[in-house]
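Of the protein chains in this complex, one is absent; all others appear in place.
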Amino acid sequence: MRLNLVYFAWVRERIDLPSETVETDAKTVAELITELRARDARYDLAFSDTTAVRVAINQELCEFSSALADGQEVAFFPPMTGG
Amino acid sequence: MRLNLVYFAWVRERIDLPSETVETDAKTVAELITELRARDARYDLAFSDTTAVRVAINQELCEFSSALADGQEVAFFPPMTGG
Amino acid sequence: MAVSVQVDAFDIGAELGEMRKDTRAGALVNFTGIVRGGDDLVALELEHYPAMTKSALEAIEAEARARWDLIDTRIIHRVGRLALGEEIMMVAVSAPHRADAFQAAEFMMDFLKSRAPFWKKEHFKSGTQWVDAKDSDEGALRRW
Partner (left out) sequence: MAVSVQVDAFDIGAELGEMRKDTRAGALVNFTGIVRGGDDLVALELEHYPAMTKSALEAIEAEARARWDLIDTRIIHRVGRLALGEEIMMVAVSAPHRADAFQAAEFMMDFLKSRAPFWKKEHFKSGTQWVDAKDSDEGALRRW
């Protein structure tokens, strides 16, 4: 399946990319992260401490255990600091 | 001793006077109220429910048991409703 | 730190703009009380005890500043006759952090309601009535 990945704040800076499309068979966000970390040192660094990373699927906050489906937008970012 | 009495809101309206000077030997606010009530039906009505009356001596909120002294300004008014 | 008691309207934006100039402030909380319509109310009349009002408000400001880490405080309270929708009063608090600003603003409002010498009289289409103090206002003081 195909996913659109988007990155923000220091996750974006570490991966050095604002967004990309990936082909993956990962069933969950956690599996997707494992795949990404295996790719490249930049991803490995960005996801080295997953307690500091939040994820949203189709613009809704979700969990690392959440299931993925074709065509989704999956966003990774640090804990939010607005306000 | 001589006291300056000031009245506000419906206490003022019931007594029909904003302020007055009185000569009294009342030792406490409570004694002063008893004297005033004996004077006239307007005072008797204004002080008929003392749970609804607040008192300040020299612009400081105090109690009915507070002692009086010559030259003080004693204010009577309903519970405050600012804000 | 300043209190004003006045007949005239005030400009909330300008007041908050002044308080923002201190760059130690990260949080600014403002409460505005407004003449609320209903029951054929046409106006609100505010009476106060001039000799006591400013010192009572200043005491509330001083107590808030002793309890929380604040940069500045401001109270403006109007007196006289106010039409529907007019602002009655405002409290504003600036602080480094938002929790202090919120708590201090709520504290100041609670004490202002029950400890500052203002009295409201409602003017209806037919007749007038002094506003009764609410038990809940006195109760609100106990949480502080």
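When the chains are written out, they are named A, B and C in that same order, and each has its own residue count from 1.
Note that in this section a contact is a pair of C-beta atoms (placed from the backbone, for glycine too) under 8 Å apart; a residue touches a chain by one contact, two chains touch by 3 or more.
All values reported here derive from a predicted model rather than from experimental measurement.
Trainee: Just list which of the chains on display the missing one touches.
Mentor: The chain that is not shown is in contact with A, C.
Trainee: Which candidate, C:Ala62, C:Leu84 or C:Leu141, sits in contact with the chain we can't see?
Mentor: Result: among the candidates, C:Leu84 touches the missing chain.
Trainee: Over the whole complex, note the residues of subunit C touching the chain we left out.
Mentor: 11-14, 16-17, 20-21, 23-38, 84-85, 87, 94, 96, 98-99, 101-102, 105-106, 109, 140
Trainee: For subunit A, which residues lie in contact with the unshown chain of the complex?
Mentor: Here the touching residues of subunit A are 6, 8-10, 56, 59, 61, 73, 75, 77-83.
The rule we apply is simple: only the chains that are shown with their structure count from here on.
Trainee: If every chain is reduced to the average of its C-alpha atoms, which one ends up farthest from subunit C?
Mentor: A
Trainee: In angstrom, rounded to a whole number, how far apart do the mean CA points of subunit B and subunit C lie?
Mentor: Distance between chain centres: 26 Å.
Trainee: Quick one: report the Å distance separating subunit A from subunit B, using the average Cα coordinate of each chain.
Mentor: Roughly 72 Å separates the two chain centres.
Trainee: On a C-alpha centroid basis, what's the spacing between subunit A and subunit C, in Å?
Mentor: Taking the mean C-alpha position of each chain, the two centres sit 48 Å apart.
Trainee: Indicate the residues of subunit B shared as contacts by at least two other chains.
Mentor: none
Trainee: Out of subunit C, which residues touch more than one other chain, so two or more?
Mentor: None at all.
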